[in-house]
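Removed from the display is one protein chain of the complex; every other protein chain stays in position.
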Amino acid sequence: MSSRDHMLGLMAKNQPALLPLEETKLEVISYKDPVRQFAETLTAIGGKAIMVKDFSEIKMRIREEFDTTKRIVTTIPEFSDLAEMFSASVLPHSFENTELTLLHTDFAVAENGAVWITEDIMGQRILPFICQHLAVIVYADNILPTMQEAYERIASRRYGFGSFIAGPSKTADIEQALVLGAHGPRTMTVFTLNV
Amino acid sequence: MATREPGDHAAFAEKFNRDEARVNWHDETLWTVRKRRDLRAGQLPEWEALRSKASMIKDHTLSNLHDYWVQFEKNAIANGARVHWAADATEHNIIVHDILKTNGVAKMVKSKSMLTEECHLNEYLQDNGIDVVDSDLGERILQLADERPTHIVMPSIHIKKEEIGELFHQHLGTPKGMSDPQFLTETARHHLRDVFLTRSAALTGVNFAIAETGEFVVCTNEGNADMGAHLADVHIASVGIEKIIPQRKHLGVFLRLLARSATGQFITTYSSHFSVPRKGKEIHIVIVDNGRSRQLAREDFRNALKCIKCGACMNTCPVYRRSGGYSYNYTISGPIGSILAPNLDMADHKDLPFASTLCGSCTNVCPVKIDIHQQLYKWRQVIVAEGHAENKKKLAMKAMSGILSSPSLFKMAAKGFSWVSGILPVAVKNKFNAWYHQREMPEVKKETFTAWYKRNHKE
Partner (left out) sequence: MTVGLFIPCYVNMFYPEAAIATLSLLEKLGVKVAYPLQQTCCGQPLANSGFEKLTAGCDELFIKNFSSFDYIVCPSGSCALHIKDHLHSEKNKTLASEIKTKVFELVEFITDVLKVEKLYARFPHKVGLHQSCHGLRGLYLAQMSELQAPQFSKPEYLLNMVEGLELIPLERKDECCGFGGTFCVTEEAVSVKMGKDRVADHIKNDAEYITSADLSCLMHMEGILKRNKSDVRVIHIAEILNAQ
């Protein structure tokens, strides 16, 4: 017998009688101002929330906040004057020297400061991870209160890869001392577009 | 480092307690994490309802495990992943090695996976000429120190920064005496970035496998799983059969609980959902049993398989905090390890269910409501029933049982206090009494309550 059949056989034999999966929806926390809550949470986890009114303001802030002499990669055509458009055909390793990655997001979550990004707007999967700094754009009306609403939004959408990203890469593996910039970005900036 | 050291929990704990300042440090560090967990849980009015919901989903899942794995396999294959089945640790290691051999890979990067620790994968691969680098900072530190994790979430929680500084000095060339966490982390960042860029295979653990979609979710704070997986040609994901959940939307329950329970974060920095391999690249999912289906058959203990490996029970455990992870002498330490280990080898781990005061704090923090302390109690009964108690103890307990069942024997025995030494070792004041080493005996009163009552309540 294959291990597959052996293992599945044991599961079938040893699992208890079927217990129900109750579908009741939880009553979850609601925030008076999810946009503000998101900004506060993101700040608390070491990220930076910047309210902006349009793309030109984002460009201005990027020039202020980041070293634009270094490599900036984006998937958003509107930023091609400031950044290099990503390429799907190059090795992911070639993004190793990326200073800043600028991406769109699908939505953000107020309760934990996370943004949801799927592969289609990520360009290459490595892009939000390999850069020294990560900046993303979220529309204010795409800020959801909790993960419950987040998965209602994702629903049965298909993606090859998707990730919730909440703040800069971090570690506390040395005596629980928090250090930002473990393997991924050292900072995360979220531009919230209020249109 | 793969083999178990001789000794029981009490002996290892005694050794750990010889350095009281270090015990205090260990205890305070973990207590801080427990407090942060309380803070985060307290911010959600629905916290207890979330726990109930998570528990219900997991109970249901365990009762339908067969069908969910069949469903997962079908969907994962449709996504383009390859699915492997490993009945035990050895088979898991062979499968991983075969995948590497087939792809001509001699160097692999690995992110944190307690399952591969359980399988002793690193040792196996190294013995077969594969170079494995752990990329989680805590695990990398352990790899340099040639030690095992003492905590499932914070693997190197027992090591002081000065010791890490020395390790980095020896292995990574940092200046001697440098122990600043920021500096050491930066050093590891550069060192491991070179590793990520030069490995064509990456192995990760799995936090959740979703039957409905065939995708799996990996949670990290450092981003090491993503750095490894998105740069490698081959991504191997090892998953225990307890890690499955029915639907994607259930992540909306579990991801709210996991990090809050584990470290007091709102969510881990990265919760990555892997579904389809990158074009031309491979994802291999290795599904592992290794004793889990046996635990599934044990009615009193099966719900330990609900565990989502958050480590909250360790952080809150007053014993774990003061005995250290090594005292459990098993891959998974603390209360959850103590109810998982006897399933694998009862004789070998018979001490663990007794390494607890049954205070019950573990059960209260568990995000999936495993009745941990009740299971510790039940394991004690099973261990004794299956003949793993010492003969001396068996005889003492039998004698005590006789005395306690008989008021007249009890009265006779009570005069000489002989029965008490069975129940409470507070009657004999000598160097053989472990109570008396560091604690005074309670004072024996002139008159028992019974005698007083008889004197004062003549009926």
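Labels A and B are assigned to the chains in the order they are written; within every chain, residues are numbered from 1.
The rule is short, and it goes like this: a residue touches a chain if its C-beta (ideal position, glycine included) is under 8 Å from a C-beta of that chain, and two chains touch if they have at least 3 such contacts.
From a predicted model like this one, the values you see are computed outputs, not experimental measurements.
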Touch partners, limited to displayed chains, of the chain removed from view: B
Residue touching the undisplayed chain, where the options are B:His84, B:His97, B:Arg256 or B:Arg380: B:Arg380
Which residue of B:Trp47, B:Phe168, B:Tyr270 or B:Tyr330 touches the chain not shown here: B:Trp47
Footprint left on chain B by the chain that the document does not show: 9-10, 13-14, 16-17, 20, 23, 27, 31, 38, 41-42, 44-45, 47-48, 316, 318-319, 322-323, 353-361, 363-365, 377, 380-381, 383-385, 389, 393-394, 397-398, 400-407, 410, 414, 417, 419-420, 422-426, 433-435, 437-445, 447-450, 452-454, 457
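Keep this in mind: only the chains that are shown with their structure count from here on.
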Intercentroid distance (Cα basis), chain B paired with chain A, Å: 29
Residues of chain B that touch chain A when the two form their complex: 29, 32-33, 43-46, 49-50, 53, 56-57, 59-60, 62-66, 69-70, 85-87, 91, 135-138, 141, 154-157, 160-161, 164, 181-182, 184-186, 188-189, 192-193, 196-197, 213, 221-224, 226-227, 229-231, 241, 246, 248-249, 251-253, 255-256, 263, 265-278, 287, 289, 293-294, 296-297, 299, 302
In the complex, chain A residues that touch chain B: 2-4, 6-8, 10-22, 26-29, 41, 45, 92-93, 96, 109, 111-114, 124-126, 129-130, 146-148, 150-152, 154-156, 158-177, 179, 181-185
